[in-house]
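Some chains omitted; the rest stay in position.
As written, the chains take the letters A and B, and residue 1 is the first residue of each chain.
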Amino acid sequence: MKLAVVGGGSTYSPELADGLARRSKDLGLEEIALTDIDAERLRVVGGFVGRMLRKLSPEVRVTLESSTEAAIDGADFVVTQIRVGGQEARKKDEQLGARFGVIGQETTGVGGFSKAMRTIPELLKIARIIEERAPGAVLINFTNPVSIVTQALLNHSSVNSIGLCNIPIGLKMDVAKILGVDPARVKLDSVGLNHLSFVRRALLDGKDVLPGLLEDAGAMREGKPANIPELDYPAEFITALGMIPSDYLRYFFLQRETVDDQSKKEKTRAEEVMAIEQDLLSHYADEKNEEKPASLSKRGGAFYSHAAIEVIEAIAKNTGDELVVDVINGTTVPELPPDAAIEVPCIVDARGARAIAQPPLEPSIRGVIQHVKAYEELTVRSSVNQSRRDAILALAAHPLVPSVEVAIGVVDEIGGSLGLS
Amino acid sequence: MKLAVVGGGSTYSPELADGLARRSKDLGLEEIALTDIDAERLRVVGGFVGRMLRKLSPEVRVTLESSTEAAIDGADFVVTQIRVGGQEARKKDEQLGARFGVIGQETTGVGGFSKAMRTIPELLKIARIIEERAPGAVLINFTNPVSIVTQALLNHSSVNSIGLCNIPIGLKMDVAKILGVDPARVKLDSVGLNHLSFVRRALLDGKDVLPGLLEDAGAMREGKPANIPELDYPAEFITALGMIPSDYLRYFFLQRETVDDQSKKEKTRAEEVMAIEQDLLSHYADEKNEEKPASLSKRGGAFYSHAAIEVIEAIAKNTGDELVVDVINGTTVPELPPDAAIEVPCIVDARGARAIAQPPLEPSIRGVIQHVKAYEELTVRSSVNQSRRDAILALAAHPLVPSVEVAIGVVDEIGGSLGLS
C-alpha cells in the first residue's frame, strides 16, 4: 500500500506519520510519499518524518517528491492537507472579516469563502492527477473548508473522495471522557454539514444517553477545538434543542458575541498559529529529533491522525466501521440537494463510505443547514465558473453576511486575485 | 352572497367596501357583515361603510355584529383583517426589536414573531367558528404575518383558507406602470413566501420582459409599500440575481442598513399609523362623509381592496384566473415541506386556489426561503402548543436573530403574556 500526502510539508504531517507508523504492519503500508510546493518545508518536515518512520516502522519507505504527479502515481490513498497561500493568506482572510465587521474565520463567513475560492481549483487539479495516475485511489480530504471543498470534488471529479475532519472524533472522545468510558463503546448520531452538525443521539453500548448528558450542558464544554473562540451556549438553548451542536455553530447561534469577540482580539488566529509553527519547524529541523513534540497538540489538530487512520483502515481492511465523514447526499437528507456534501455516520469499507439512513431534520436545525448549503453550492459554482456574479450571490446567500453591500465589497477586494469575471 | 369582515373596525374596511360596492351586482353580493371587538370603532367605521354602500350599491345590506359567530353565520366569504392588541401592541413589538438591536418589524424578525404569537390563537378561533357556522366558506386571510398565520390555518383547521397580501398586485401595478401598459397584460412569475418572494419572470402578453427591466434596476424603485424603510439594493446585486426580490427582502439582504436605519428613527411605524388612523376615523365619524378619503392611501394598503376582490370574483364566478396567493405547498416547491404555506401563482376558481408548477429554486434564493420557513414552522408549533421551548427554538432559527441570547431574552419578555410554559 502506498499513501501520498499532498501538502506534506504541513506541520501536521508528523502527527499523521506517527499514527501510520504504529499501524503500518496491520495496514500493509509500504510507502508514504510526501509532496509540497514549499521545497524547504518539505525538506524539513519530510526529513523529520523520515527519521520518525525509520525508528518506529523501518519497513515503510518515506519518499519526498517535488512533483505532485510523482507522489500520487500508483497511490492507494491520497491525503490532502494543503493550505493555499499559507498562514499569510489566512491572516488576510481574518482581517478581511474584521474590516467588514463580519466573521473572518477560515471555514465560514467571508474568511471561509475566501479560503474556499483559493482552494477549490487546487484540489480539482489534484483530483485530475489522481484520475490519471491513481484512478482507483481514495482521496481523503482534510483541506478546509472541508464541506465546500469536498462538494467540489464530489461534483466535479470522478475520484472516490471522502471529506474528513477531526471534530466528530474529538466530540466522541469528549463524550467518552465525560461518561468515563472507553471511546470504543460510544457512537454519536450526528447530522448536518462539516462544522455545521448536530448530535441527535449519543450511544453508549447502543443505548442513547444524550438526554442525561444534556441535563448538565456544562459538561459538554471541555475539549473544544483550539481555533474557535471560548463562548458558551446558554444552557436553556441546549436543553430546548435537545442536541449537541458543533462548536462551530457558535458562529451562527452566538453570531453577535463572536463578532464582538473577534473585534477585541489583538492577534489573528493566523498569527498565533505562525508562532506555534515556528516552534514546531525548529523541532523538526533538528536532526537529533525523531519523536513528535508535545507542542504539536497546540496546533489544533487533536485526533487528526486518529481520524485519518480510522478511515484508511476501514477501507484497506474492508471492515464496515461506522464513521462520521463527508459524502454525497443522495436522498439521505432529503431536505438537502442530492449532490450536496453532507457529514453523517457512514459505513466505511472497501466500497468507500456509504451514508446510513437519517430521520428528518428537525426545523430547529433544518433552516440553518439548508441556508449554508445554498451558500456552499454557489461558492463551488463561482469557483468552477470563475464567476464574479456567482461570488456575489454566494456571499449574499450566506446567513452571516448582513448586507449585499458587504458581499460586493468582499468580492471587489478578492475577486481580482481569484480571476473572477 | 354574504361576506363577513372580522376586524371590520379596521380603517381599511372602507377601501374594501368601496371595491365590493363597485362590483356588487356582478358578484351577486347581498350582505356585508362587519364585526369587531372594539364596539366604538365598529360603530364609526361600520357607520361610514353603511353610508358608502347606501350611496354606491343600495341593494347590498350592511350589518354590524358584536358577535363574530353572528357575522360569520352562513357567510360565503370571510375576510380577516384583525390586529390583536391594536397599534399599541405593534409599537411594543417595534420597540422590542430596537431594544435588542434587531428587526422589530410587524411581519418579520422579533416583531413579526411577537405579532404571530398573539395572532395565531385568534385566527384559529375564527376558523373554528367558520367550521361550525359556515363550513363551505372561503377564508381570505389578510392578517399579518400572512405567511405564518396562513400556515397555522392550513395545518390546524379544515377551513378552505387563502392567504392574501397587497404586495404581489402592487408589484404588478408597478411593473405595468414602468412598462407603460395596461396591468391586465402583465403577469409576474413569483415564488417564495409572503414578504419573502422573488419575481423570476415578468410577462407582457406572455413574453418575458424581466431581463430588460433589470437592466435599469432603478426603474423598480417606485411604488414601494409605505411601511418599509426607503433602502435600495445595489444595482449589481439585482443584475446578479436576475430577479426582483420583494421589498421586504431588504430586511435580509440589507439587514445591517435596515437595523441602523431603525435605530435612527424617532417614531415607530406604529406611532405614524396611529396619527394617520386618527385622521381617518375623524373622517369616518363625520356623518356627512360617504366617500373614502384621499388620505386612506397613506395607510399602506394600496390595492388591498383590488386584491381581495380579484380572489372573491375568481371563486364566486369560477373564472380560473391566475393570482398570486398563499396556499399549501404540497410538492410545488419541493425544497420546502409539503405542509408549508407558500406564495406562488395559483389558479383560483370555485375549487379554491391551486398552485401552478414551479421550476426549482435557484440556490441564490433557496437558502433564505428555507431558513425563514423553518422559523415559521416552529412559530406555528410554539403557538399551538403554547411552548416556551419551541418559542426559543423558533427565534434561534430566525436568520435575523443574531444570538440565542436574544431569542431567550425576547421569550423572557413576551412569553408570560402569551401563556407559554
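Quick note on the criterion: a residue touches a chain if its C-beta (ideal position, glycine included) is under 8 Å from a C-beta of that chain, and two chains touch if they have at least 3 such contacts.
None of the values given here were measured: they were computed from a predicted structure.
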Homomeric assembly size (copies in this file), of which only 2 appear in place: 4
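Throughout what follows, only the chains that are shown with their structure count from here on.
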Distance from subunit B to subunit A - Cα centre to Cα centre, in angstrom: 44
Residue ranges of subunit B touching subunit A (in the complex, touch as defined): 101, 233-234, 236-237, 239-241, 253-257, 335, 363-368, 370-375, 377-378, 381, 389-390, 392-393, 396-397, 399, 402-408
